[in-house]
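Okay, handing you the structure first.
One protein chain is absent from this view; the other protein chains keep their places.
Order of writing sets the labels: A and B. Residues in every chain begin at 1.
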Amino acid sequence: MREVSRDRIKAFLTLLPSIVLIGIFVYGFIGNTIWISLTDWGGVAALAEHPVKHFIGIQNYVDLFTGFLEGRFRQDMVNAVFYSVSLLAGAVGLGMFIAILLDRKPKGEDFLRTVFLYPMSLSFIVSGTIWRWMLAPQGGVNILPTYAGFKPLTFKWLSAKTTVLAFNWQNLLQIGLYLVAVITIIIGFIVYRNSRSKSVKWLAIGALSGLTAWIGGDMLPKALILEEIHGFNLATLGIIMATIWQYSGYTMALYLAGFNGISQDLHDAAMLDGASTSAYYTHIAIPMLKPITISAVIILSHISLKMFDLIFSMTGPDNAETGHPALNMYLTTFRANEFARGASIAIVLFLLAATFIIPYLITQYKQRRTR
Amino acid sequence: MKSKVNIKTVSYYATLGILVIFFLMPAYMAVVTALKQPGDITLPTSWDLPATLNWASFSEAFAMLRPNLVNSFILTICATAGSTILGSLNGYVFSKWKFKGSEIIFTLFLFGMFIPYQVILIPLFQTLRAMNLYGGLPGLILAHIVYGLPITSLIFRNFYAQIPDSLIESARLDGAGFFSVYLKLVFPLSIPGFVVTSLWQFTQIWNEFLWAITLTRHSENPITVGLANLAGGQAVSWNLPMAGSIMAALPVLCIYIFLGRYFIRGLLAGSVKE
Partner (left out) sequence: MAEVILENITKSFGKTEVVHNVSAHFHDGEFIVIVGPSGCGKSTVLRMIAGLEEVSGGNIKIGDKLVNNLEPKDRRIAMVFQNYALYPHMNVYNNMAYGLRLQKHSKVEIERRVQEAAQLLQLGEYLQRRPRQLSGGQRQRVAMGRALVRKPEVFLFDEPLSNLDAKLRHQMRVELKKMHKNLGTTMIYVTHDQVEAMTLADKIVVVNKGRIEQIGSPDEIYNAPASMFVAGFIGCPPMNFLPAQHSNGGLSLENGFIIPAKDLLIPSDTRQLIVGIRPEKIEFSHLQRESGWLEVDIDFIEKLGSGKLLYTTIGPQQLILSMANGDDRHITRGWIRFPAEALYFFSHQDGSLLKVKSS
């Protein structure tokens, strides 16, 4: 055998243990969790050495989305959606803003960068503990205005009962269609400048789904028998704020690295073209860094979907107002010993994550191939 | 150069100043609260500086958290070493010994980095129970090594991509094989890569909570669980959780402050952007 091919075998053998480990611990386990979610494993004897399991199909999922007892899960899902959207908007927006400020090379840039990034290095348990104290109703953040001569705030950051943007879960399908309509119409307007025909397509989809929801709203199947109101729990605002505090430094670092990678000539060319500073960022720098924005969105969505530690330490595991499916999964599985139900929650989270991770990884893969 | 002090510059630095205050607020709060006498801690005065310094909070919190800190150090050091070394070998193969399908395998590896870990938690729990590893540190170390492989392989792969192929080829013309190229050439060149990766893994593992709370029994709890227990108990006065938080944050904070450059490189590598 030639030396080279022997080396190739060595290379493969080196990789093999990792392949096996990832194969089992990632893919095997995901498959196993899917299987568990299709059983009735749970209850008193769940931790027995050979627990009894029966195959019950997708009953766990049906219960989660329509069952009478799982209203809390549905609120958790709604929380997770609002939480993800707010975190994305907040952390990407604030991080981008700070990066633009630092791109002007202020005095003490290194110090500032350190200050904005240090929360990123902390454990969620640490930041959760501190923020819980800061958000206590009669102290911390709420009494800050008194130092400027104003009245203290009285908002209950982590236990407010107020819900805004409430909707009836029964009308889930209709609301979904409205959302699709709004999003596609926005996309339609965005692509209008580049391609009219694509834009028309998007607008048509938007108009169609909007119309279906509007006209056929009452005829659409109901997701539940009873009316069930869910919405944006204001109690999650505190958690959102703490997460933005912790993660906008991360997006800042990403954008700052991106800005530094843009050549001086390109900046100069924009100046010659007559771009003001804000035009430079909105037309040139930020659009150029689209890959960074995508990365940041992916990673932050991933973080917000599995968010567990921060909520656990800020509000304790049992605070219904600030619930999250990731926390619910832990409680269902390891407190209530409802393993199958917990597995189904985990699979819902997984599928949500997969919808944006898989396309992302496929594009990355294709990019690597073409290079 | 004439110095221009105008409204624009002033408002620019003022904005930065407000942001700095927002970002440092929690740190300030943790420090002043930890240094107060338990009796002095009241909500309306939470921003005030301590009247008398109370260093005892730290020794008291340390006494309570010491077993957790020891556990965390053992866990973090072992798991960091394991995942970094394996990641380095994987990265070497992925970047310098590509074979048919290696890119797909690499992509499949990366996927493991982006799953919500809840989805593997139940089988992991069961498997460790079946292997008699449940409840102790070895099981947790194993989990951290395995699920650390995607990110460490990624960082090293990108790091090794910067080593020119011609360097490897000339070593092979000199007669070096797969392992001697790694030991004589790639490994010495990748010390910065090891620093980046191990610092990143260290902070991640040190800060991890979900597995820590589900996979270890009380005596083996790492620091995050210890702190959560300390802070979750209602009776405790707030100086202890704050002192505990500072202690739990200190190792990673030191890494960040003194080796921040490497930490940021790990952070950028984690975003897959090549």
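Please note the rule applied: contacts are C-beta pairs under 8 Å (C-beta built on N, C-alpha and C of every residue); 3 or more make two chains touch, one makes a residue touch a chain.
It should be emphasised that the depicted structure is a prediction, and the values quoted were computed from it without experimental measurement.
The missing chain, though absent from the view, touches A when the full complex is examined. Among A:Val4, A:Val200 or A:Leu266, only A:Leu266 touches the chain left out of the display. Screening A:Leu144, A:Ala160, A:Ala275 or A:Val297 against the full complex identifies A:Ala275 as the residue touching the chain left out. For chain A, the residues touching the absent chain in the complete assembly are 263, 265-266, 268-275, 279, 283-284, 287-288, 290.
Here is the rule we go by: only the chains that are shown with their structure count from here on.
Centre-to-centre separation between chain A and chain B, using Cα means, comes to 20 Å. Residue ranges of chain B in contact with chain A, taken from their complex: 12-13, 15-16, 19-20, 22-27, 29-30, 33, 42-44, 46-47, 86, 89-90, 92-94, 97, 99, 102-105, 107-112, 114-124, 127, 143, 146-147, 149-150, 153, 177-179, 203, 206-210, 213-214, 224, 227-228, 231-232, 238, 241-242, 244-245, 248-249, 252-253, 255-257, 260, 263-264, 267-268, 270-274.
Those residues of chain A that touch chain B in the shared complex are 3, 6-8, 10-12, 14-15, 17-19, 21-22, 25-30, 32-33, 36, 98, 101, 104, 106, 112, 114-127, 129-134, 136-140, 143-144, 147, 245, 249-250, 253-254, 257, 291-292, 295-296, 298-299, 302, 305-306, 308-309, 312-313, 316, 326, 329-330, 333-334, 339, 342-343, 345-347, 349-350, 353, 357-358, 361-362, 364-365, 368-369.
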